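Apart from one protein chain that is not included, each protein chain of the complex appears where it belongs.
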Amino acid sequence: MKLKTILMAGAMAIAASGASAACSYENEVPLKSLSAGFEAWKAVTDAMAECGNFSASLDQEFREKQPEAFAADPSLYQIGGVANETMIPLLNAGTIRPLDDLVAKYGQDLLPNQLIKVDGKVMAIAMMVNAQHLMYRNDVLADLGIEEPATYDDVLAAAAKIKEAGVMEYPIGGTFKTGWNLAQEFVNMYMGEGGTFIGEGNMPSINNEKGVKALETMKAMTEFMDPEYLVSDSTYVQQQFQQGKIAMANLWASRAAAMNDEAESQVVGKVTMASAPMGSERPSTTIWWDGIVLASNMSDEEADAAFRLVMEGIDGDMVSANNDTAVWLNAAYKPGDLAAGAAASAENGAGAYPASAAMGVLHSALGNGLADYLTGAKDAQTALADIEADYITAAKEAGLISN
Amino acid sequence: MSSRALRQPLSLRLTSNIFLAFWCLVAAFPIVWIAIMSVKSPVDAYDSNALNVIFGPATLATGNGLSVLDIIVGIAVIWGAAMVVTKVLPAKIKEYTSPGQEWFGWVVGVLVALIAFLLVFFVVLPAVLNVLNPLFGPLGRDVLGMTTEHYKTVWVDRGFSNNFKNSLIVTAGVVTVSLTVGTLAGYGLARSGSTLAFWILLIALIFRALPHSVLVAGYLPVFINSAEWLAPILGENAPTLYGKPFAVIAVLVAINQPFTIWMLRSFFQNIPAELDEAARVDGCNHFQAFRRVIMPVMWPGVITTGLFSFLLAYNDFLVTSLLLDAQNQTMVPAIAGMFNRETTTTDQVVAVAAAVSIIAPLFFLVMIFQRQIVSGLTAGAVKG
Partner (left out) sequence: MNFRTFAAFVGPSVFMMLLFIAFPLVSVFKQSFYITQPVYETVEVETCTPGFLTQTCVIEQKSQPKLDEHGEVITQTEYVGLQSYRNVLEPERAWRAITEGNWSVLSTINFWKALRFTLTFTLITLPLVIGFGLGIAVLINNAARSIRGPVIFISLLPFIITPVIGALSINWLFRGDGILTALLEWWLNRDIALFAQAWTIEILMMFYRVWHVAPFAAVVFYAGLQTVNQDSLESAVIDGATRWQRMKYIVIPHLMPLIIFVSMIHLMDAYRVFEEIVGFSSQAYVISLQWLTFDFLVPDQAGNRSISRASASAMLTMIGIVLLLILPLRRTWRDHKGGH
């Protein structure tokens, strides 16, 4: 409420925007981008804005707008931000362009790992990866003499021990919010069991022993979770961690930095990042990437300018300035302790999220259908059978399964 | 005396007032509470102990706080402002404007009052109190944790003023167009006993009952491709409707029409038809009769209806979030954008501050127009 601080803040804001033109060149072509709105995108688009003539839309509704906006001729946005799954509709509709020429021209600093190739052509440039992995309270586990949990059996055993010792009532946290989050948890578990989601002719193949095993593990975990687990998203789990209410969770790598945020967290330095727990075959997690695509419906000059701008946005300077914001794919990125969990999961053989049009439908069906099992309204087989039936109806409507 | 016959025993009056006080508590609590949360540090705001949220020890520990003196003076200023707005302002506006142009006086009056309040409360007051606090000893010591940093984050760092401007454009557009179109239609419907009029009303009612999400999703592809399909009519200059405030205004006006015409029709029905018939006998046609006779007496109903239009446009999320791009985003979708994939506790408190910022103008609006709402309703804007 002090007048001086308000004035100071205003003056500093002006000074900051005036002095931040750290771009190596002046962008002459007006460009626009549409992407999701989380921190990493903010960092990247801010870096791009320094070159001038660029405006970014960080939009929560980007999933719905992107396919339509890119299909317009000329495209409403030249640059798009996508992830594994959100690239599919653009790719299928042919509204994003191959980038091979531009990579050859401007992409000297790109790692081979960053090039998303479909059918041999570079269709997107990945800038970061993200995965769910185990985070646990090293102090709590050490006090009780528990080793780092490697499988879900270990996690459950540790949880039972913590609860028994009376340290915490609900030792496990989980992103079990009905819908996308809950389905993602199932995808992680089922991947860990080595299952495949979609079979021949896009028919579903989840109603099997592996599916039941995945569901049973999830149910076993809920015994040790706050009873409101069906509304808990990653922000909520993160807060539970920060307030010291839970000891273990399979949480997104991009959330790791918040554990050590002095302003919010009461557990600074007490959370260790470890590999996602192993299922029967591989770690129970999926690797996601976020990256950039360019629209087909624009001139080659615009594409040239847009790609150059993108390279400026995801260059080493930006990554160094925002090192802990994400697990960046960049030579300048210094993976610290916070990235250890994602790295360990990948080392143990975690798979990429099996993105496809059919998987999108199945993911939604899972999100809507799994709660009935966890609340006890259906048994595991019935729940999986109903999800498959639901998927088949939707997939037929989408044309993925012929009638 | 009429009131003596209807006088109530003390016990009844007491119970009645106790219940009323309880209702006021229930009505105001959530809003007061988020206002309190918005001025605390994240740790305090989400504390499960109510006293910690109110007194904000963690916020106080960072050196942000209010003294007893600050609180007393602050409450006095708010009370004074409320008095000025509810008592002095209406009188002044009556005094300085001619009867036909009262609405203009209101707009100017409200803006002046608002700016003056913000100026006094956030600029003059802190400056004065900074000088006074050290002089008052224990009364001047900080006791209540409070920080305005979240508001600073919202308005300065996140550029919320731009969203505010967009909200104003959309809301003003919707209210103006909606009332113009709706007043004409409401009058026409009220003065026509034809079966067609009934069916228009009936279908409008069904339109009002429609789930909006169905309609809105249909607009998106059409709006995005409008440059292509409008090109044969408008040629080179065909606009892309997606992202344009005027397109959103048109959609919101249409969605709001059913309710507007129903309310205004009921209102006009209560204006005796003899009034405009007399004017028509004097040689006016329907439009002239409407302008000369009806317009001067229709304001209570129009203001009430306008307030509902205002609320709809100002509070809309579904249409604005889908059809506006980031540059023209209004406040309500912008707040939803603060809950993204990487939301932290700090972001949440910032969102709380944004929520309070959104409610504040509504607060002033209702404070000022509250009498008009009741009198408009009493005058029969709602007679079923």
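By written order: A and B. Residues from 1 in each chain.
Rule of thumb we're sticking to: a residue touches a chain if its C-beta (ideal position, glycine included) is under 8 Å from a C-beta of that chain, and two chains touch if they have at least 3 such contacts.
What you are looking at is a predicted structure, and each value in this text was computed from that prediction instead of being measured.
The residue from B:136, B:198, B:229 or B:246 that touches the chain not shown here is B:198. If you put the hidden chain back, the residue from B:66, B:298 or B:355 that touches it is B:355. The chain not shown here is touched by just one of A:50, A:193 or A:226, and that residue is A:226.
The chain not displayed touches subunit B at residues 2, 5-6, 8, 13, 16-17, 19-20, 23-24, 26-28, 30-31, 33-34, 37, 48-50, 53, 86, 181-182, 184-185, 187-189, 191-194, 196-198, 200-215, 217-219, 250-251, 253-255, 257-258, 261, 269, 285-287, 311, 314-315, 317, 332, 335-336, 351-352, 355, 358-359, 362-363, 365-367, 370-371, 373-375, 377-378, 382-384. Touch with the hidden chain on the side of subunit A covers residues 63-64, 67, 83-86, 88-89, 91-94, 112-120, 126, 129, 177-180, 182, 202, 226-231, 236, 240, 287, 289, 296, 327, 329, 342-343, 345-347, 351-352, 355-361, 363-364, 368, 371-372, 374-375, 377-378, 386, 393-394, 397-400.
Throughout what follows, only the chains that are shown with their structure count from here on.
The centroid of the Cα atoms in subunit A and the matching centroid in subunit B are 38 Å apart.
Across the interface of their complex, subunit B is touched by residues 1-3, 6, 9-10, 13, 36-40, 55-61, 64-65, 68-69, 71-73, 76, 234-235, 238-239, 242, 254-255, 258, 261, 263-264 of subunit A. Those residues of subunit B that touch subunit A in the shared complex are 41-43, 46, 66, 70, 122-123, 126-127, 129-130, 146, 148, 152, 156-157, 220-221, 224-225, 227-228, 240, 242-243, 321-322, 325-327, 333, 336-337, 339-346, 348.
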